[in-house]
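All protein chains but one are shown at their positions in the complex.
Should a chain be cited, it is by its letter among A and B, assigned in written order, with residues numbered from 1 in that chain.
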Amino acid sequence: MKIGINRERRLAPMSDTNLLLMITIIVFFAMYLAAMVFIGRGFLRVQTFFNILNENAALIILSCGMSIVMITGGIDISVGKLTALICMSAAVNLDYHGGSVLTAILLSLAIGIAFGIVQGYLVAYLDIQPFIVSLAGMFFAKGMTTIVNSTQFNVQNEAFVALKNTRIYIPFLGSVNRRGVFVPAYVEIGVIVAIVTVIALFVILRWTKLGRSFYAVGGNPQSANMLGINVRRTRFLSHLLCSFLAGIGGFVYFLHVGSGAPSHATGAEMNAIASSIIGGTMLTGGVGNIAGTFFGVLSLATIKNIVSLLGLDDAWWTNITVAIMICIFLVVQSVVLLRKRK
Amino acid sequence: MSIDKTPSIGLQKASGLFRRQIFIPLAALIVLILFNLIADPSFFEISYGTNSAGNPVLSGYLITILDNASELAILAIGMTLVTAASGGQDISVGAAIAISGSVVLRVLCGDNPRPDEMQASILTAFLISCVVSMLFGAFNGTLVAYFNIQPMIATLILYTAGRSIAAWINNNRLPIISDPSFGYFGTFIPGIPIPTPIFIAIICMAIIALVLKFTTLGLYAQSVGINPNSAKLNGINPAFIKFITYVIMGLCVAVAGFIKVTRFSTINYSVVALDIEMDAILAVALGGNALSGGKFSMVSSILGAYVIQFLTTTLFKFNVSSSALPAYKAVVVIVLVVLSAPTVRETLKKAWNRLRAGSPARKEA
Partner (left out) sequence: MQKDSVLEMRGIYKSFYSVKALQDVDFTLREGEIHALMGENGAGKSTLIKVLTGVYAKDEGQIFLKGHEGPVNIKSPEEAQKAGISTVYQEITLCPNLTVAENMYIGRERSPITNWRRMNADANRILEALAIPAKAQQQLGTCSIAVQQMVAIARAVDMECKVLILDEPTSSLDESEVSKLFKLMLDLKSRGVGIIFVTHFLDQVYEVCDRITVLRDGHLIGEYAIENMPRVDLVSKMLGKELDDLSEIKSGDEGESSYGEVIYEADGLSSTATRSPFSFSIHKGEVNGFTGLLGSGRSECVRAIFGADRVTSGKVHMDGHDIKVSKPRDAMKHGIGYLPEDRKKDGIVGDLSVRENIILALQVMKGFFGPISRAQAEAFADEYIKLLDIKTASTDTPIKSLSGGNQQKVILARWLLTNPQYLILDEPTRGIDIGTKIEIQKLVLKLASEGKSVTFISSEIDEMLRTCSRLIVMRDGKEVGELSGSDLTQSKIMNTIAGGAR
């Protein structure tokens, strides 16, 4: 009877999430391959790739948290400053208050969870816009960092420094240096944490009730409520998870830099948002993928590396290139999604 | 069940105000004023003296607040419109201010970063920076209106690149203008004891008041923000209205940027107007406007901007260091937004109603 129905009889089309993920993965590999072919040099060494991981382990974790909040339809711009606060607190704990690595880790996680509970409660149960809540969170973390300690200092704690310098060698991978000696590739501990996080979150988002609730709430909160999902709890958990991941990410960042400073992780929240977007997460909610976010971070880092290897070793250029890249991605995404709707 | 009793006129008016948007920023302002009155009434003193250049000037915390809030108030105008029409915020304004300021200096200095005399008139420089800022606004507007990209994400591009572009415009040098007349706009005009930015802000507010009165911009922006489909079927072009609000935002940025560079006669690309976008968005939110777009109150937003500056200045007065300031600001912001949250207000209102319902009942008994 109705024409509209016949049109549905085709094969199920790809979901928005998977389509955007595909684009991201293809772009990343294309970009990396192009860099290997046309620039060569560093990009031919395996360690370059692992260094990208080493440099960005914390960002990967932060971006995962950001993606979850964005999928649920929120935003959290406090994670960057939160990372700085965690670094500073952990550093002060280790060197001034005689803390151990364990207390530093616990402190980091506790700060993350505390932020998550407060922000999540305000967003989910008091219906305050997430942007404003996390803006306040960002201000608070920024101010607290300098209240905890206003100057930069390197951590001397021996156990921590040992942990920081731990390298995990990758079997069979590596490159031969100029003297002909085989140098195995390595990653830092943070990378392991990041990869475990990515896998765990990927599983949670894909195969658990909670994970699917994030998507449902982001897609249409009223509907999700009618479908019997506890929207408030889901929103609360998304923010809690994001800040908790910021706690982990904060410590990983700390482990990488080994110091506390108010200027740490400046702009990390924007990098995390950018990575999520490049990975195909949409700010409108309901669409996104952790795997995409992972590749989003790698793409962002690769483009930065390309810029610096091209000899444009200037912070100004990096920013402009990254901006152009975000721009291209956004336009491509919007065009692809718009055409699909037609 | 005596809730239904008609309250006295005075109460009605009061509860009307309570429901009005302007209540939140107004209440915040009153609380801040009361706090300062109690803590230290000298906060409100205004003295008359001369500055280092020998000009008569008014000074005092109130003047400082009015002066320093100028840029924020101007940005709040644009941010309110952008928020209303596109349901999102422009986070690139700080970076865009760096660009507009950089353009002004570039036009005035030419290739020499320390010129003895300006290479063009200040008006020319200002107009060129307006055009450039509006072009960048148009860029944001195009992404938002025609590519349907969420505003915060679209403006993330300029946020990332803006300060770099600003540096590139001046070949990464920091020009300084020595001509004193340039500084008149950011400080004082000789003979007039009130800081010039206050006048500029007032002019901007007057212009936007006239625009809202004599054009349909307000109605269109709200319609587009609430229901773009419906707006379209009533002959409004939603994309164009969104676009135009970003261009207006660009103009506001140009004016704010001009004030910023004239304050110091120079620019530091990486710190000028740092995080001002956050304060501007906060002003809109404190004004009780929904950040998801739709209905807005321009007066409330502008008042919100002054509340933020009032708070900042108050904190400075109590010797809070500038780097720790954000933490205190955050606490105040949270208190304000929690108090204005619909859920909390509903609860408070119910409690208030119960209180009012309770007292006559007791009388009857």
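By our rule, a contact is a pair of C-beta atoms (placed from the backbone, for glycine too) under 8 Å apart; a residue touches a chain by one contact, two chains touch by 3 or more.
Quick caveat, the model's predicted, so the values are computed rather than measured.
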Considering the full assembly, with which of the depicted chains is the omitted chain in contact?
-> A, B
Per the definition of touch given earlier, which of A:T103, A:N225, A:S259 or A:S308 contacts the omitted chain?
-> A:N225
Among the options A:S15, A:S100, A:S150 or A:T166, the absent chain makes contact with A:S15
Pick from B:N51, B:S121, B:S178 or B:N234: which residue touches the chain that isn't shown?
-> B:N234
Residue in contact with the excluded chain [from B:T215, B:S322 or B:T347] | B:T215
Pick out the residues on chain B that sit against the missing chain.
-> 213-217, 219-220, 222-223, 226-227, 229-237, 294-295
Missing-chain contacts mapped onto chain A | 1-9, 11-13, 15-17, 206-213, 215-216, 218-220, 222-230, 286-287
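The working rule: only the chains that are shown with their structure count from here on.
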Take the average of all CA coordinates in chain A, do the same for chain B, and state the distance between these two points in whole angstrom.
-> 31
Interface residues, chain A side, partner chain B - complex = 75, 122, 125-129, 131-133, 135-140, 142-144, 146-147, 150, 262, 270, 273-274, 277, 282-284, 315-317, 319-320, 322-324, 326-327, 330-331, 334-335, 338
Touch list for chain B against partner chain A, complex | 89, 143, 147-150, 152-154, 156-161, 163-165, 167-168, 172, 278, 281-282, 285, 290-292, 321, 323-331, 333-334, 337-338, 341-344
